[in-house]
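Pasting a structure below so you can have a look.
What you see is the complex with one protein chain gone and the rest in place.
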Amino acid sequence: MAVRAAVAGASGYAGGEVLRLLAGHPEVEVGALTGNSNAGQRLGALQPHLTPYADRVLEPTTTQALAGHDVVFLALPHGQSAAVAEELGDGVLVVDCGADFRLTDAADWEKFYGSPHAGTWPYGLPELPGARAALQGAKRVAVPGCYPTAVSLALFPAYGAGLAEPEAVVVAATGTSGAGKSLKPHLLGSEVMGSMSPYGVGGVHRHTPEMSQNLSAAAGERVSVSFTPTLAPMSRGILATCSAKARPGVTGESLRAAYEKAYQDEPFVTLLPEGQWPATASVQGSNSVHLQVAYDEDAGRLIVISAVDNLTKGTAGGAVQSMNLALGLPEGLGLPTVGVAP
Amino acid sequence: MAVRAAVAGASGYAGGEVLRLLAGHPEVEVGALTGNSNAGQRLGALQPHLTPYADRVLEPTTTQALAGHDVVFLALPHGQSAAVAEELGDGVLVVDCGADFRLTDAADWEKFYGSPHAGTWPYGLPELPGARAALQGAKRVAVPGCYPTAVSLALFPAYGAGLAEPEAVVVAATGTSGAGKSLKPHLLGSEVMGSMSPYGVGGVHRHTPEMSQNLSAAAGERVSVSFTPTLAPMSRGILATCSAKARPGVTGESLRAAYEKAYQDEPFVTLLPEGQWPATASVQGSNSVHLQVAYDEDAGRLIVISAVDNLTKGTAGGAVQSMNLALGLPEGLGLPTVGVAP
Amino acid sequence: MAVRAAVAGASGYAGGEVLRLLAGHPEVEVGALTGNSNAGQRLGALQPHLTPYADRVLEPTTTQALAGHDVVFLALPHGQSAAVAEELGDGVLVVDCGADFRLTDAADWEKFYGSPHAGTWPYGLPELPGARAALQGAKRVAVPGCYPTAVSLALFPAYGAGLAEPEAVVVAATGTSGAGKSLKPHLLGSEVMGSMSPYGVGGVHRHTPEMSQNLSAAAGERVSVSFTPTLAPMSRGILATCSAKARPGVTGESLRAAYEKAYQDEPFVTLLPEGQWPATASVQGSNSVHLQVAYDEDAGRLIVISAVDNLTKGTAGGAVQSMNLALGLPEGLGLPTVGVAP
Partner (left out) sequence: MAVRAAVAGASGYAGGEVLRLLAGHPEVEVGALTGNSNAGQRLGALQPHLTPYADRVLEPTTTQALAGHDVVFLALPHGQSAAVAEELGDGVLVVDCGADFRLTDAADWEKFYGSPHAGTWPYGLPELPGARAALQGAKRVAVPGCYPTAVSLALFPAYGAGLAEPEAVVVAATGTSGAGKSLKPHLLGSEVMGSMSPYGVGGVHRHTPEMSQNLSAAAGERVSVSFTPTLAPMSRGILATCSAKARPGVTGESLRAAYEKAYQDEPFVTLLPEGQWPATASVQGSNSVHLQVAYDEDAGRLIVISAVDNLTKGTAGGAVQSMNLALGLPEGLGLPTVGVAP
């Protein structure tokens, strides 16, 4: 008997990717699709790639439309999820692709989002210590941010093994879909093609406290993150270059061993063979994470680089993986591990 | 009981895409993977996106390696398929992604390929009149060229309905993966990014007679094709702009009606709603074809534009679709219809 | 003594490119820069590549601001140029990058633009027969559309030499800057990267009558143009694939000879050596046009492919070239012929 799923925010990139994955999920039947400014339109006019759902018409995002499903995916601007979830009640699984319930620290939330903290839900990154257990049977899931997914998976093993000083430096390149469908001049094709540019520099990006939260939990002490996001001329993908000062005694071997141990049983995380570095194209459209590590002896730093698809493992794939865990389905059901390359 | 499949030429783009699709096919188990210059290497070093097969090692392409499978996909340079197929014998399904058995006319073959004609196999484009029946239970399949897939589906309904003069003009843009992994200067990223350029102009591209063959069959008379391929700055996708002088009495309505009729029951072909034009990104990584038609009254021409993924529907998707038909499986099994967009 | 130039519409792509060229023009001094919605802003915030003018502030587009210059470049939405030009008076050279004064036929104008015809100015494509003479000393210039530049230069020699039937078929790919800075969803980087798509199909694009006008003039009879524009994943460049049925007796040699003759003395048009095809990257940022011709005997068609930069030779370069002629300066002054490649 199929799981019935609704998607709120089906006209955006995150909602569209949830639908793309659900279309290939053997246990899910897609129910209501909602939008706000786009309610009343054919999905095919907004998301022409979702061929089998092209004739579906978007409903307005209301509790009525979303009720009666087993799982509701929320791909809404932050600040809206709490009300929707409350109205839907405890009987339905709510998977929130937004930021509202990711942070445990209310002060962090208020500093970065400027509004009262809504609370904390089980965190949809099963590969983190303790996270998988918390997701099993959960009725609420906070899907991680795309950058925190890439960065936390890149660095938590080093912090968990005590190999790194608590000051991480992260420079990440993202595809433009990470900025959503917003009509801003700097997101025009003419502007982004052939160009790299940074944004949110200097500790102001909202994903910063989320990374710090995850790494601090692994380290058992507060880890600061100097985070610089950059916009790359590609639609999808995050390449996160993460580094930290190595603790005394760290070697290339001990570093690699920590990652082999952390990921030996993880179906979606691949520590590449030595000498092979990740490329975002290799994980495009998939739920896979590719990782590589290096120890720079001269600089005394360990470097870990991860590649994820910001829309798949970084958003919708993480959401479906968490849904599978919450519903007691096989964790990898419906989730491709093969990237669409070249 | 799973179908066991081997892939010859697994290090190239066509072979890699066959593997990507087989990884998601519920009835197929992947057996031998072979290459020639790359034999002995880990697949993960050559095709890092094929995460679940990364540790497989390529064998040399020999009958021994390929024997013992239910289906063998050949993704080899032209001229090699006949010998391999003969050695494998009639008991095994051979799906040839190469050109050797596509053309019915030996003179065409010799003119464009400069070697003796090997023969003709059932043509792996089930949407063409009569093709589906010929594929059911077949033991040999000639997968169409990527351009002929896009162009034949764009124009055969017009010729089948007698709406067009027998002189087609086609300008198509392809992603660079259409040229394979060959190390040629004009295929370097530095050269193709930010640039459009034509090649094979003036009736010399090898896919020309194949298009002409398919359209002539639909028209019941010889259809000439003026074909200009162009290289676009993208990895995947074909956008084929096809036109022909309209026969007297043709209207926008009669044109559209012919396409509605031709594709009403085709699961992989979508005639878009009026006013919506195809984009290659919408079909990326999928087996879908998106089409739109227009009648230009001033010029007296009908224009049909199709978008396909050259590697999926244009090669590996067509191959798997044909395999499904040949083996009596549901035709769409394992074939995504949702594109990976944005 | 320097020529003083003003640019109206300096915040858009066309205006920005005019400024880029003027910055390298040895006889021009840049005066007023105007905009409308962006008046009051630093140019550097809107056009960060115009480094030497970054601190200039945009004025509103008024006659007052534009008065007192030797030449005024208009890069405005169509419909606004007539009034500005009239107010500036006959003493100042007005170079209009917009469409208002390109068409000679009022009915064509009204059909395609839906407003009364403003008139016809000397046409800023000096390479066309008679055009150069009309530009010398002119006080008004209508800069051609970007597509008509590429297509007219590709086909007029064939029509001028009587080699082609009067029904042209053109499929052209353009970089996204051709659509300007308008904030439309289909122009977002996420949508255009990795994708080709057509628009304005079926004889409705506004550049169609302009092409027809130029080719008809060369042919001495009306030439219809079936024109399909497509949007390519690049910022700049037009690749125009143009073909027509060859008249009886045409050969590859006679075709090539017509082009050699037409362009032997043209400094900005290069007929490439046989076998070499144009690429848009080769002319990026330059005023050069690269061309190649072929005769397809089987299809009985001649094919001519041209590459231009839509913003340079296709707009601002043509504008500056025309200004040079109008002011009696050397025609090529300040105009690069070397493309920015790779």
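Think of it as A, B and C in the order they're written, each chain with its own count starting at 1.
As a working rule, a residue touches a chain if its C-beta (ideal position, glycine included) is under 8 Å from a C-beta of that chain, and two chains touch if they have at least 3 such contacts.
Bear in mind the structure is a predicted one, so any value in this text is a computation, not a measurement.
Within the complete assembly, A:A173 is the residue of A:L74, A:A173 or A:A217 that touches the hidden chain. Within the complete assembly, B:S235 is the residue of B:S235, B:T270, B:T312 or B:T337 that touches the hidden chain.
Across A:S81, A:Q284 or A:T337, the single residue that touches the chain missing here is A:Q284. Among the residues A:G40, A:G162 or A:G203, only A:G203 touches the chain that is left out of the figure. By the touch criterion stated above, the residues of chain B touching the omitted chain are 13, 175-177, 179, 181, 183-185, 187-194, 233-235. Contact residues of chain A toward the unshown chain are 167, 169, 171, 173, 175, 188, 190-191, 193-199, 201-203, 208, 224-226, 228, 230, 232-237, 239, 241, 243, 245, 277-282, 284, 292, 294-301, 303, 305, 307, 341-342.
Within the complete assembly, residues 13, 16, 19-20, 23-24, 42, 44-45, 47-52, 54, 177, 193-194, 235-236, 270, 272-273, 276, 278-279, 281-286, 288, 290, 336-342 of chain C touch the chain that is not shown.
Basically, only the chains that are shown with their structure count from here on.
In the CA-based superposition of chain A onto chain B, the rotation angle is 180 degrees, rounded to steps of 5.
In terms of their C-alpha centroids, the spacing between chain A and chain C amounts to 45 Å.
Centres computed as Cα averages put chain B at a distance of 37 Å from chain C. Shown for chain B are the residues that touch two or more other chains, namely 193-194, 235-236, 278-279, 281-282, 284, 341-342.
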